[in-house]
Every structure is written in structure tokens, then in C-alpha cells.
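Note that one protein chain is taken out, while the other chains of the complex remain in position.
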Amino acid sequence: MKKNLFGGLMMLLTMGITLSACSSDDGPVIINEPVSVSIEMPLNLENVVVSNDVTTLVDVKTGETHVAANAIKKTADGFVVEFNDVAEGTYNLTSQGDLTFTVDGVAGKSSFETTQENVILSRQANTAKLTVNTFAAKGGFVISEIFFTGTTTPEGKQYSNDQYIIITNNSDVTLYADSLAFVESSFLTVNNYEYVPDISRDTMAVDAVYMIPGDGMSVAVEPGKSITLAVNAIDHREGNANSLDLRDADFEFFDVSSNPKYNDVDNENVPNLDKWFCYTATLYTMHNRGFKSYAIAKMHGTKEEFLEKNVYVGNYVMTVAGDAYEMKVNNTYKVPMSWVVDGVNLSVEEEWQWNVLPANIDSGWTFCGKTLNDKTRYKKAVIRKQDADGKYVDTNNSTNDFTPEAVPSLF
Amino acid sequence: MAATPDSVYTEHHSVWNCLSRDAWKNPALHGAAFCTDYSQLAIDVDYKNQTDAFVLQKGIGHTKYQVEADTYLRLSDRTAVWGKASYLTGHNRNIKWNSVSDYETIEPYILADTLGGRTETERYVFEGGYATRLNKLLLGGEMMFRAEHEYRTTDPRMRAIVSDLTLRAGAAYQTSRYNWGAAFEANIYKQTDNVTFFRETGVIPEFQLTGLGAIYVRFSGEVNNLYFNGGGTQLYLNASPVNGNGLFGNITLGQHRYERIAASLNSLPLTKLYRHEARLQAGLKHRSLHHAAIYVDANYTRRLGDENMVGSSQSNSYPILATLTMYKNDILDASINALYGSSQQACWHVMLKAGYQQNNEKYVEPERKMSYSRIYGMLGGQLITGLSHRSTLTCSLNATYIKNADSELSIPVLNTETAVVEMLNHNFRYLKADYTKLDASVRADHTLADSRYGIFAELRGSAVFCSASDQEQHISLKIGMTF
Partner (left out) sequence: MKRIIPLIALLIGAFAITSCHKEQTDYYTTAQLSLVVPDTINVRQIQGTLTLQSLNTTLSKSTSNISNCSFSMQVLRGAYKVDVVGMIQYTTANGKLQTRHYRAHSDYTPFADMPLSSASLPIILLDE
């Protein structure tokens, strides 16, 4: 009896070990058939010819790479590239190369790059499809640099008066910057409150409007050239050795302060922007942690009409320690999105909650600084990337279009 | 000429008792464990150091000081009481990727950062039990409470406060040859954690880990106030021979759960860890002139982690869209043990153990896997001998060898932060290594003349040699009084 029970226990134990030890770990399973990646070209392009292409599959787990160079073939179903001996797994796919095409009868060329992440390839699912979106750079004025972080003084204090923004003519013809206004979003990218009414799709809620004055043909900007708008067009190195000389700016922000202790300095050699509205009664500076979005908009009508008709009347819901409060939106005006020429969302990784500007103006965001009070953000700017012919990249996605935390160009 | 060692001391300290430790978890059977009273008051200094952390989350070592009082009193031949109280203080060195306490209990659902550092620790333990016999029925009850406080005095300043209460009630029925016991245990566990930074420029994100390097990105960064609510129950079944000779068996079944809740997000539960355990110890023991025992010890633990997929907050209340079991962990440890010895003159025993251990961990999507298995063997001995008619010397020596049989680590490297991949690779290097461990301890007890008081000193040391060319040294010194 004792022997039987004991023997039974030993058998149970052995069985248990064998069963649980038998977690068979197979090696990688190779997909028998070739993996077929099809590449769909934009609808509006005809007579497409692909050259210098490189298509890559990278295994997310092992980092193993399959590369196919000059392997895209044109078939009856479109452009296809095949890979052999691919193991089952999750892959990042990238394809890049050059295209020649005709669009509306006119010949053109462009390069393309398209990526898809975390594509699962297996014996049952051995195809993938990539779509090429050649987004032609838009012509016109673009914001090419925003230096919003300011600098620090040698004693370590914040110094925001040396902020500036650079606007560039990204087209091939001379354009006039008259009536182009610099606007700041009233809402922050780090607080996604419920706003009622929600106008964000077709109207931008702004708390600062500073317009370039002119009669319509006074401020000419040649193709590729830029104008600098400085918060203060003075030599800042006098008061702060770490700062720069902005006396050569094209325009400056001038505010008449309600506080006699803080007065704005007016450089008489640099024209002032026409101030339509600003939320502060003292001196304007940009949000130096980069929590607001900025845009340039072509203003219509007079200042008086705008201030009378475009007030934003609304509320938002704010929660503090678990309680919800309905707050009134103050100091905010509406700018129709159709007036907005270019816009950039700014935020920081740790705090980002939403993009204040809609996806067709900016579907991404850029930054100087990663955390709430990033002390390394000073003396850095966001600068729009330029492609090989010197044109600024504008795919309406500042995550891709801008270099974050860059060295400001005017230093 | 060696004298016979003190019989009270031998009864309480002989390694033969390790056969019954599982049975003594049932308070009714613990009441019948010893015939003699024994109490001990001691202070203890414990130092451990590893040349490189075997597990980053546990640090490279500690220095701890403890005061402990321990007693077992036979009130009559029917009733016994026992109790323990201790206070421990000290510090752990170089803890990384771990901003909580009780790492082994609640992992992988912890808060962690890349910096870590030294932590100060304090622990209070109170235990008490009572057992009595009514004819053939043994009854017993036990309570165990632990409060622990762990904190750091430099950024990132973590603070963890643990309270852990366990209540046990047990009964046993004595037939002519066996004590058949059953006991039930309930546990309530709570831990609160928070991490603050005094220097604003040094703020780094605290990650909510969800298993094998996966991070709950949405709530990582500034959600630094967490608490864990948990507890569980356990069932013990025992069959123990009355005269100490014969087959014996102990079965333990338990389930525990620990929920991680973000205090600053309106008490949003983020994850819940479930732990199921089954343990079997069964064998044959024989005690006459010589002692001999052979038994198997098998332990199976299954840990499952549920992750809440959280929706968008409306006025700071977060709806939970789905709860998915994303983390699974199976651990098996089975060994066969043999014990042989005698307590005629000196009390000596030799032990032999051979076992197999396997640990499989998996995270569902994106798929992450870590597993290892090892076989191990241990040879050891204990000698309790009298130095004079009032002094006793106890020596023990153990040598263990652990050999890795199989290991696998599979992580989507491209989808995981580099620092996290380094952390996993570091820990894995030690999980799949081979180890040689040597333990030795020496203890001298001396009974003071004409009294029941004694004094003692114990020195323990161990050295672990790892095939990944790192080592661990562990020394502790304990001195105290017995009565």
C-alpha cells in the first residue's frame, strides 16, 4: 500500500515534469511561397516608371533584414516586389526610390518613400500593400523657423525677449507679405479640455494677432527669401551675454504696456507689426515651453470689423482633483481656417494631449524639450527641413517637416 | 570528548525538522510540534554583496540590522502558544528599474525608472499563534503581520509602504496512526507607492511596466502615485504520522491577486496580477536509532496578468474598454530529497537534493517570451554537538550546483526602448547562468550556570559563483540570548 502510493506519487511527478518541460520551441517557420509586396502609386500619376528602388523588410524581433534593390516589377496588377525565404513574424516595411510620371500631361519626377510598421507575415498572410503618397510641397509662405524657448542669462535666469519667428516664401514667384499675420493659439496642446462650442475644425481660436502692415504690395519677398519677426529687434547681448543681436529683423512686436515698470523697447529702424489683439496687457512673448500652436494667416477686412465680429464666446470643462468645473473662455478671437496659410503645433512628449490645429494644417507636432519643465530646452528652435533643391519640406505634418531642438539659425 | 548537546536546543534546531515545516503551517499541527519551550532574543547584522546585480530590480546587496524575539511555549501537554516580533532596518544598494517594494510578489506590474539607487528600509513583524487539543481534535489559530517602509533620500525619491496581514485557522484529527489536518489562510495586502523629485531639472519618467519590457506608455511619465490592493486565500491539507514514522504528505493550494491602481487618475485600476499555487510534499520517513527520509517536493505556480485597456476620460473618469490577460508566467520546481542522520550522541544529518526548475514567461502582443530551465543538486550536512555540559556547537555546510538546461529570450527589439532591452538582457544573462553555491554556518550556545538562560553567537557565510563571471558574498552575525 505504501509502496503503491509512493510509486504513484513518483509517476505523477515525472509526468508533470515531462508535460511541462515539453513546451516545444520550434525554430523560425519559413513561408514557402514568396512574400509579395505591392506598391500602389498615387491616383493622379500616369505612365509611372520606378527606378533606383530599395525595398526592405526588417524583422521586429531579431532585426534581421531582407533587402531587395531595383526589384520592383510592373505587372498587370501594378508594381510588385517579391521576397523569398522570409520567416513568419512581424516586420517593418520600407520602400523608397525615384519615380518619373506624367500628371495632367505634364512630365515630372519625384522621389518616394513609404513605410508600414508591424506588418504580420505568415503562411496564411504572405502579401502586403504599400501606398505611395508623394505629397508635392505646397507653394506660398511657410513658417520656416520658430525660436520660442528664449535663452538663459549667465546667472541662469530665463530670458524670453530674444524670441523670433522666420517666414519664408517657398514658391517660385515673388509674393507679397502684406496682411499676413502671426497668430498664437488660445488653447494649449497639453490641455485637451472639452470646448463648447467646438470650432476647431474650421476656425482657429487665437489669443494674439500681429499683422504685417502694408497697402498690398509694400512687403515683397522673393522666391526662397525670408522675413524675420522679432519679439524685440534690439541687440540682446547687451543685457544677456548668452543672447543675440536682432537689430536686423524685418519686423518687431511692439506693445504699449499697462505696467510702467515693464515697457517695450521700440527700435525705430525696424517697423512694428500692426497689433490687432493680444491677451496680455503688458508685453507679449511666445509660450517658452512650447505648449501653443502658431500660424500665419492672411487677414481680411479691417481690425475694427474683426474685433467686433470675431470674438469667441464659449466655455470649457476643466477638472481639478476629480471635480469638473465649467470655465469661460476669455481673450480669444476666431480666425477662419481658410485664412490660415501655414501652421505648426508645438508640444512636449510627456504632456502632449491633442493637436490644436486640424490635420490639414498640421497633423503632427514638434518640440524643444521633452518634459514638463525641460531645463535643456533653452537656445533651441524648431526649424523646417529643406530638401535637396533648397525648398522647405511642407507635408502639413510638423513631426516630419521640422527638425526639433535645433540650433537657432540667427545665433 | 564531546558531550551530548542540549536536547531542548536540538529539538528546535535539528535539520530533521525541515520535513515538518510544511505541516506546521497548519497552526493545529504547529501546536504539537515541540515538547519543550524555547525562546530566543537576538540581534543580527546581515551583509550581502554581488559584484554585479544578478537581478537589477533587487540591487547588488544590502546591509541590514535586526532585533528579533522568538518564542515557543508549551503551556500544558494540550496547549501551546508561539510568537515572534522583530524590527529590521538597513539599506539596499543600487536598486534599478524598481520603484516599489516586494518586487518578487507584484512583478512585473511595478513602477520603474532607469536611475534607481540606494533605498533605506524598515520592517516590523508581529506573529502569534495558539493551539490546543480537545480529545482527538487539534485546533489552532495564527496571525502574522508585516509592515514595511522603503524609501530613498535622493532623486528619484521613491517611497513604498507595505502592510501585509495573514490569518490562519486550522484543525487536525488524530487517528491511531495519523494526524489528518486542514487549515485555511486569508491574506490582506496593501502597498502604496509614490515617487517625487526635488530637483526640477532631474525629472525622469517613471514607467508603468506591464511584463517583459512592455510599458503602459499612456500612463507612464508622471503618474507617480500608485497603490496595490491585494490578498488571497490558501488551503493546507496534511497527513502526518503520529509517531514520526511512515508516509507523510502536505498539499498547499493558494490563490492571490494584486491590483495596481493609479491614485492620481481617480483610482483607475491599471492591471491585476493573479497567482495560483499548488505545492505537494510527500514521502516516507523513519525514525529510530537512525533517521532516514526520502521525499518529493513539487511546486507549481501560475501567474496571470490582466491589463485594462482604458478609454478616453470624461471629466476625469476613465472608462475601461476591455480587460485582457496579456501576461502569463508558469513556474515549476520539483525535487527529490533524501535525509539521513542520527541523534544518539551528537546530532548529525546529511542531506541530498536533486531537482528541476522551469520558468516560462510570455507577453501576448507584441509577443515577448522569456524562459529558462535548470537542474540542480545539493549536498549538505549539519552537526550539533556538545562542547561541554553547558555548551553546544552547531555547524552546517551546504554545497549546491545549478546548471542551466535551456533558455530563450525573444523580444521585439525594434518596438522596445533601448534601455529596457538592456535591462532584460542583463537579467537574462544571470537567469541562464550556472551557479555554484557554498554555505557554511557555525553557532555556539552556552547555558549560564544555575539558570535557564543561555547566550549564543552565530556566524553564517555563503559565496555564490556565477558562470557569467560574477559573484555574491553573504555574511551574517547573530548574537543573543536563549531562555
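As written, the chains take the letters A and B, and residue 1 is the first residue of each chain.
Please note the rule applied: contacts are C-beta pairs under 8 Å (C-beta built on N, C-alpha and C of every residue); 3 or more make two chains touch, one makes a residue touch a chain.
This is a predicted model, so every value here is computed, not measured.
J.: From the listed residues B:218, B:290 or B:403, report the one that touches the chain absent from this view.
T.: B:218
J.: Just to verify: which one of B:324, B:405, B:419 or B:448 makes contact with the chain not shown?
T.: B:324
J.: Using the touch definition from the top, which of A:176, A:316 or A:354 touches the missing chain?
T.: Considering all chains, including the one not shown, the answer is A:354.
J.: Which of B:310, B:347 or B:464 sits in contact with the chain that's absent?
T.: Once the missing chain is taken into account, the touching residue is B:310.
J.: For subunit A, which residues touch the unseen chain?
T.: Residue positions of subunit A that touch the missing chain: 40, 42-44, 114, 116-119, 129-131, 133, 135, 138, 192, 354-355, 358-360, 363, 396.
J.: For subunit B, enumerate the residues touching the unshown chain of the complex.
T.: 180, 182, 214-218, 233, 235, 237, 251, 253, 255, 257, 274, 276, 304, 306, 309-312, 321-326, 328, 364-366, 415
Criterion: only the chains that are shown with their structure count from here on.
J.: In their shared complex, at which residues does subunit B touch subunit A?
T.: Per the touch definition, subunit B meets subunit A at residues 200-201, 203, 205, 221-222, 246-247, 266, 280, 282-284, 296, 298, 300, 315-316, 330, 332, 334, 336, 356, 358, 360, 366-367, 371, 373, 408, 410-415.
J.: Note which residues of subunit A are touching subunit B in the complex, please.
T.: 2, 5-6, 9-10, 13, 16-17, 20-21, 23, 25, 58, 60-63, 90, 92, 118, 317, 319, 322, 324, 350, 371-373, 375
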